[in-house]
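Removed from the display is one protein chain of the complex; every other protein chain stays in position.
Chain lettering (A and B) follows the sequence in which the chains are written, and residue indices restart at 1 in each chain.
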Amino acid sequence: MRTSHAAHPDRLLPADPATRDIARRLLAHVEDLPIISPHGHIDASMFVRDEAFADPTALLISPDHYLTRILHSAGIDLSELRVGGHEATTPREAFRIFVEHWGLYAGTATGYWVEQEFEHVFGINPDRLNSGTPDAADAIYDELVEILAKPDFRPRALPEQFNLEVLATSDDPLDDLAAHKQLADDPTFSPRALPTFRPDAYTKTYNPGWAEKTIKLIDAAGGGKQGFVGYLEAMRNRRQYFIEHGATSADHGLHDTDSTPLSHADAQTILDKGLAGTASLAEMRAFEANMTYRFSEMSQDDGLVMTIHPGVYRNHSTSAQQRFGADIGADIPFRVEYTKGSQALLSSFGENKDFHFVMFTIDETVFSREIAPLAGYYPAAYVGAPWWFIEEIDAMNGFRAATTGTTGFSRYSGFIDDTRAYCSIPARHNTSRRVEANYLARLVTEHRISENRAAEIIVDLIDASPRRVFKL
Amino acid sequence: MRTSHAAHPDRLLPADPATRDIARRLLAHVEDLPIISPHGHIDASMFVRDEAFADPTALLISPDHYLTRILHSAGIDLSELRVGGHEATTPREAFRIFVEHWGLYAGTATGYWVEQEFEHVFGINPDRLNSGTPDAADAIYDELVEILAKPDFRPRALPEQFNLEVLATSDDPLDDLAAHKQLADDPTFSPRALPTFRPDAYTKTYNPGWAEKTIKLIDAAGGGKQGFVGYLEAMRNRRQYFIEHGATSADHGLHDTDSTPLSHADAQTILDKGLAGTASLAEMRAFEANMTYRFSEMSQDDGLVMTIHPGVYRNHSTSAQQRFGADIGADIPFRVEYTKGSQALLSSFGENKDFHFVMFTIDETVFSREIAPLAGYYPAAYVGAPWWFIEEIDAMNGFRAATTGTTGFSRYSGFIDDTRAYCSIPARHNTSRRVEANYLARLVTEHRISENRAAEIIVDLIDASPRRVFKL
Partner (left out) sequence: MRTSHAAHPDRLLPADPATRDIARRLLAHVEDLPIISPHGHIDASMFVRDEAFADPTALLISPDHYLTRILHSAGIDLSELRVGGHEATTPREAFRIFVEHWGLYAGTATGYWVEQEFEHVFGINPDRLNSGTPDAADAIYDELVEILAKPDFRPRALPEQFNLEVLATSDDPLDDLAAHKQLADDPTFSPRALPTFRPDAYTKTYNPGWAEKTIKLIDAAGGGKQGFVGYLEAMRNRRQYFIEHGATSADHGLHDTDSTPLSHADAQTILDKGLAGTASLAEMRAFEANMTYRFSEMSQDDGLVMTIHPGVYRNHSTSAQQRFGADIGADIPFRVEYTKGSQALLSSFGENKDFHFVMFTIDETVFSREIAPLAGYYPAAYVGAPWWFIEEIDAMNGFRAATTGTTGFSRYSGFIDDTRAYCSIPARHNTSRRVEANYLARLVTEHRISENRAAEIIVDLIDASPRRVFKL
């Protein structure tokens, strides 16, 4: 018998009883549809190896920086959570720390997906986490160990349980995509696993290691050409390689939206300075902006969907970066703007309806003011789903209210989970379906749309939007 | 028999039954009050000519860039919608395209006012648009042709159906206002039609055509004076001319809120450079800022209400501007700030309670942070209604929540429709009345104000506020 509130069929649905009834009916249209995940950070080689997950901590805690950052904010050293290869604890001890602090997650997006994972993926009542004791932790840990040893919980077995149809990864331009090829060639592997071209490491001249990487890129893929011409050629060649391996999109974690093009001569000058270590910060930003323009130019030819997510201060804590590396929860959003920055790009390419340009943001203020108006005019421009720090239930509701009045539902990218936490995928997509049902039910109650129309819309949002926008 | 959800008397009212009852009673106090429209873009000469509308497409589609931009975002070329004088289709074909894509408008502010127009202005059930077929489009088109041929649907006849008491237009300073004069002199014409002084074309030194216009202005109205002195004199003279023709306000579509005054000598220098084509962008912005200050100075003398709406990137798509001109839906908001920019102006004139300075914005973030605090202190400062891309039902609700706690209801401009779509006026004002009822009903349910007080407030907001603030 389930007693967990996490198991309640009405979770996340609106309080008003009449609206809730409508939301329930709308949800029923989409709750069992397959999951399309066109952007995320799962490693494709995990499926090739198909090894049982090492332990519950390695699966659920250490790699999920949404989860570890909250424990860290409470004063837990990241080494005690086995982050970044540190082993100050055993996996069992780290799991105890997590259970001891489970109360911190109440009301958070992370807490919500963790309890849904326990409830629906592992069949463990998440209320058992509430006691917080080492004994409770150990008992759950032991059950998880047992579960993870089962063949049903191998990486390749889970997609069927998850009803996962498409899963995109994020990959370095020089990745040989061998894992993707093996999976594509394997008729027994079910979800479509697509690589995504993610060239940030080669455009951020200001990052450590950029020069070595860039030289290697030009050498390996520049077709014998040198300098900026070889650099562009290498990007084009690798995009083509990705397309041949199933890629439909390229993803760009930009500093900002600036897309001002440079002449090739000016770009060459900055490239030279960058390699010599003498470029100014302004020049390096101009180089990145030019590449944003050049990548959109490439998409006109090769058809890759272009997604951008600007406005993040990466590795905000210098000391933590030195100890633990990147992706530990210390990437902090800052204010962005889209209207001026993307003007060069959209004015050149935005009228092309075969070009798909998806605008993500971690700054909620941009949705209504800039992204919705841009997507409500340009055929190329799409409103990216709220994700990352704004992938939160109230924020997702706010996202709909911020964008729908201006653009309607047709300019939406479909939901993005962006996850590194494999087992959280079903919970996160289910959350987005509930939020859509919630919002649409309110429109019906307020006589803004009919329930029949709402039913068509929710199916389109969940199923057709991501296929259409990501050219799946 | 009506079956359209658009006809439901409870549309846009809150879901909670007890709150909805209160909202219904509040709405009843204002639903039949006359419409005061103190800012918009209807052409006064339309009433003088009083010709039957050419066809349904020319009335409802081609001139309404809120409507055409959504079709454009779906990949329809604007020429197929007969925008900007293009005739790639017949009116009937353009109407078919609109009906075929009617589904795109679900949940949008535009869709809402279109369906209200069909329902309440034309008596056509908007659910008939849902089929999307050419046959359905043709049948509706033919009915509209028949309706538009009736004397009741001539431009001069509609204000009575609309219950339209005041209608302000937006006019070039050199407009002779002959149409306004004819209407004012005609006892058979019922709404008060007021010109609005809109001098943007003469202050934006950086716009094409500025120099010719400015030379003409000084020649025509500078009273024989030359240079910046003649320029200011011409502005003063034309404002006076507008006042004599019924104007009560001047409207300014500013780049930003900067109001830093220049000495007349410095302004003369930039004016000269501007005419010679040698002014820098910074100088041209400084010239515009100075004029913002100078116009507020003029208002101290002549009493014109000053409305500003900064923060729009006009004609974002260069190629579309070349093909179709301005006002095609490609004006995109950007971030604004009011506190620092308006300091010079408000510190000089804001303590004068006879000066009315109305602050509009398309940036929702400014409401609570800057506009409400400014209007909650300065007797001259008023909170402008949310309009344009934020004239959307949820955004209008959010506007109340963002400003009321700081300023109450007394500093509000009254609703603005800003419309180019004549037949949408009743629907838009009705929407604003429903949103006010919605918000106030919640305050009553939460025991924040009494229902009696809420009833007084809603009548004040709808009827007295615009009269008071716009000096009608």
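What we mean here is this: a residue touches a chain if its C-beta (ideal position, glycine included) is under 8 Å from a C-beta of that chain, and two chains touch if they have at least 3 such contacts.
Small disclaimer: the values here were computed from a predicted structure and weren't measured.
Per the touch definition above, the residue from A:38, A:199 or A:329 contacting the chain not shown is A:329.
The chain that is not drawn here is touched, among residues B:248, B:365 or B:432, by B:365. In the full complex, subunit B touches the hidden chain at residues 14, 16, 18-19, 337, 339-340, 343, 346-347, 350-351, 353, 365, 368-370, 372-379, 381, 401-402, 404-411, 442-443, 445-450, 453, 456-457.
In the full complex, subunit A contacts the hidden chain through residues 5-6, 8, 10-17, 69-70, 72-75, 103-109, 111-112, 127, 130, 313, 316-320, 329-330, 332-335, 362-365, 389-390, 392-395, 398.
FYI, only the chains that are shown with their structure count from here on.
The distance from the centre of subunit A to the centre of subunit B, with each centre set as the mean of the Cα atoms, comes to 39 Å.
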